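Below is one structure, written out as structure tokens; comments come after it.
Note that one protein chain is taken out, while the other chains of the complex remain in position.
Right, subunit A next:
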Amino acid sequence: MTLLSVENLRIEVAASKAAIVEDLSFAVERGEFLAVVGESGSGKTAAARAVLGLLPPGLRKAGGRIVLDGVDLANVSGRQMRTLRGPVVGMVFQEPMVSLNPAISVGAQMAEGLGLHERLGKREIKRRCLDMLARVQIRDPERTFDAYPHEFSGGMRQRIMLASVMLLKPKLLIADEPTTALDTLTQREVLDLMVGLARDHGTSVMLITHNLGLVSRYAQRALVLRQGRMVETGTTRQILFSPREAYTKRLVEALPRRGATTKARQGGEPLVSVRGLKVGFAGRQRLFRRDSGVSAVNGVDLDIAAGETVAVVGGSGSGKTTLGRAMLRLIPTTDGEIRFRGRDVTATVDRDFRLASQLVFQDPYSSLDPRMRVGEIVAEPLRHVPQLTPSERDRRVEAMLDEVGLAGLGKRWPHELSGGQRQRIAIARAIVREPAFVVADEPVSALDMTIQAQVLKLFERLQAQYGFACLFISHDLAAVEQVADRVVVMQGGKIVEQGSRDDIFDRPQHDYTKALLAAAPVLDFAGAAAERASG
């Protein structure tokens, strides 16, 4: 039986009449798990919000029919729509950090919906909230009920969000990239909970995502969107394993695959070597004493050979980003030693080390100065290469831009370019001085999947060409599998396992590594099907 049917939906920008979603038709059956797949700008979020009647300002529904639970939304007033939101359709948002009101306690936020839609006593409301919090595996429901959102991590907040939405037992749950901001292990936990809850209540789920691994693990049917139009729809198996359309094929092919290991020069002394590295953050200064601090990196030993790619993986809070920054001497270390080409660079500001090392950031939107043109950004590192004449410098910048596929864009501003192009600029800036050592901190996790594949490929090609060593920090095991020679697994500031890529992926030893690998959303259709059958 059909719960939601959307016919010929058209959503456009009110001012310019440009279509965001065009001629989109799909249906969600009761109890079904539908995945809506698309890259940024595909209109997947706009389509979902149209179902809720919550289009962002500036967008409007310009045509088509949405029938939800037998009600045509065109005939529904604003007041009636409000009675539908909650008991009929609920939504979990992408960003758990901002989707809970920081000024209201968790309990009050959860109770809000129940109080609006059902006539229940205070006691009963609280009881139901506590039950639901326990159901989403929150350890201390009583305390959580009275706590405020800032006391919880992203994964916990997303559970609370899920709990408050599922409290009303909606017939349809729309989850818009609910775990994109979470690390792999948490992602797995939250999604498993979501699927379990949905099954208990007979709720249909519309999961909006760009992650094909998640689609294969959880969804029965999938819908592929591109630039506001439907590319194709079908069962998950058919979409992922025998896609009909070229675009879907491209998406599937863009998934990272295990690449060839580069032959790292063996023997000799390592390029960068770290011994017993510790980094602590001081606690908050109270009136008379200082709170005990936290140590983010707690005794790490690591060697990186010239030209080698070492990946650091781990959940959020494992200290992997801190390790990268500390190795570049961007944050002070509390203990231990960093050697570069055999020289101790821990205490002194070593000019050679600074000029030979570089960093690529995660977010291409905040790592480029908005007031500098692309060419200026890429030229900046060359300030410190004094023997270059201005014309040589310009030539080198142009060659570099050409290298990353941005030839002729030197006069543009960063904001005029897409996320993928901006990340290419950031890579060009890091490579232009031909460094010996590059730290790449989640360089592709903010990008769309086809763009991720392109940027990873570019990165690999540049590495082969320039031969720099790379510390590749990521929680995305698929990307790691593609680029890494060696993998280091971190948990709680310590290295729990390290080894060659094939060893780690094929023969993991430590429990944490095994858990990470098991949680990684990969295209694993057989496993997912078995899980569903047994569940």
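FYI, a contact is a pair of C-beta atoms (placed from the backbone, for glycine too) under 8 Å apart; a residue touches a chain by one contact, two chains touch by 3 or more; residues count from 1.
By our rule, contacts and distances are computed from a predicted model.
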Assign the chain not included in the display its UniProt protein name, restricting the answer to "TldD/PmbA family protein", "NADH-quinone oxidoreductase subunit", "Succinate dehydrogenase subunit C" or "Peptide/nickel transport system permease protein". "Peptide/nickel transport system permease protein"
Which residue from A:8, A:80, A:101 or A:366 sits in contact with the chain not drawn here? A:366
Check the options A:10, A:201, A:275 or A:354 and report the residue that touches the missing chain. A:354
Which of these touches the unseen chain: A:200, A:344, A:402 or A:416? A:416
Residue numbers in subunit A that touch the chain omitted from display: 328, 330, 351, 354-355, 357-359, 361, 363, 366-371, 380-381, 383-384, 413, 415-416, 426, 429, 433
